[in-house]
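A single protein chain has been omitted; all remaining protein chains appear in their positions.
So, subunit A:
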Amino acid sequence: MYPRGHSLKDLVRTSPFLNPPPKATPDSLALLGLRRDHFIPITLQDDGAAVTNTRFGSFPHQALLDLPWGTQVRAINVNASRSKKSKKQGGGKKRKRADDDDGDGNLREDDAGGEDGEGEDGHELASSGFVHLLPPTPETWTISLPHRTQVVYTPDYSYVLQRLRVRPGDTIIEAGAGSGSFTHASARAVFSGYPSQQASAKELENVENGIAGGDALPKKKKRKFGKVYSFEFHEPRVQVLRDEVKEHGLEEIVTVTHRDVYEDGFCIDEEVDGQPQPRANAIFLDLPAPWLALKHLTRSPPTSSQIRSSANSPMPVTESDKPFRTPLSPTKPVHICTFSPCIEQVTRTVSMLRQLGWIEIEMVELLHKRIDVKRERVGLQEEGLRGGNPMPKSVDEALGRLREQELRTRGFYERQKAKAEGKEDDDADAGAEAMEKELVKVEDGTGDAEGIESLLSKQQRMESNQSKAQERKIWKEGKLVHRTESELKTHTSYLTFATLPREWTEEDEKRVARKWPVKKQGGVENGDGGKRGRKGRGKEEAKLPEGGEDD
């Protein structure tokens, strides 16, 4: 697809998460979107035999390659028996959403599936089903990744990354890596380019200019590239995640380390620009006992007075054999978040954070809801239809029905009476006639032509409703309502945030104070941020009473 030759593309492996190619390409991660919250991750292969089988049909990779993203793709009926064996069953039952509870039968989820065959067994896989071909995002990966552990989902990781102030070029420490959900989201957040891209660009330049080695070039200030340092002590998980990171083209951004962080902390032997790593400015701990890891997240060795001998801090300090190293950025403020489901964990973490001099400690629980929207259809016309409420829609409709029922009952008695009196024919006819007249009145009264239907049997009414429904635009009818989705996560974890400001010594202060001496001057008052400068700027500051006081 790409022209050969001296190209950066050959030297730098990019990530489909960050640089999705314009079209589906071989060896790159793609997702097949089956329905809401249901995606199948596949690595496309340029191989005639490669087929992905889903509940909605089979999709040979050859038919997917080179398609633009977002394309709706029809299944191709390859070989039903092969589908049967396939492990990649798309339509798992476990995550059935409210889709199915409004039970509108014939209107099946149409994002995928079309004529979705019933067969979980694979034999009846419809050949006319379809899926959407999508590029991967951390959001879709999070819900489709092979789960090894509990994972952090989009609402939580979005909030955490926001609060941790994670930006392109930042360095984040993450432990434990678990299934790598948070890993992918933070890789996107820190991404500021591929380190080899700069190096290769330089090399390329040198090759072109006939210069060997990079020294001849003027020394430029190096950019710092965003990095994720991920730690996990469960070896198989480390392996799986490393493979994924590689396959997803993120190996230049994510470093996965196999380690028990309680014991051995977060420093690693890698050096970037002669600086020991990670030099992190953001930390996310999704561990059972985050307080045990905190002692490794300081800028100077914690003193024993900081770590008081209270019951909750088994604190093995002094590792005098090794010189102290910090995994933290020496200059940037460091933001941390610990993610714990239980309040006891929070208490211990917060206590330890306080002892270690973290400030702005805050604990927050994120309440997240997804909302279902539907149309609530009420009325007699709904009898026999799915998704509607067949109660009368109004007092008038109720009255109408009551009247009809009453007439019907009367008609019945009249017929009974006639029968009993033996003058079946004549009188019965007369009775029926009277009833007809009444009915007309009822119809006039309510203006509801359907009134007459209560004279029909229930079965007949339902059938009549169903056939009428064909003409109705039920997607526009009824009242538009919303409510919380049926499966609600009411608690994921407590999020504890804190900040460790840069250390500031007296020497630092002296140095800067020399730079910015406080001169004797006429007391120029610097009001609020926006006062000088353009007119009409920020009313918002002007509103704040000076020294805003109230409590």
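Rule of thumb we're sticking to: a residue touches a chain if its C-beta (ideal position, glycine included) is under 8 Å from a C-beta of that chain, and two chains touch if they have at least 3 such contacts; residues count from 1.
Quick note on the criterion: contacts and distances are computed from a predicted model.
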Practice problem: Refer to UniProt and select, among "Anaphase-promoting complex subunit 11", "Dolichol-phosphate mannosyltransferase subunit 3", "tRNA (adenine(58)-N(1))-methyltransferase non-catalytic subunit TRM6" or "Translation machinery-associated protein 20", the name of the complex member that is left out. | Solution: "tRNA (adenine(58)-N(1))-methyltransferase non-catalytic subunit TRM6"
Self-check item: Which of A:Thr43, A:Thr71 or A:Ser464 contacts the chain that the document leaves out
Solution: A:Thr71
Practice problem: Give the residue, chosen from A:Lys374, A:Lys393, A:Arg415 or A:Lys468, that touches the chain omitted from the document. | Solution: A:Lys374
Quiz prompt | Residue of A:Leu366, A:Leu399 or A:Met462 in touch with the missing chain, whole complex considered | solution = A:Leu366
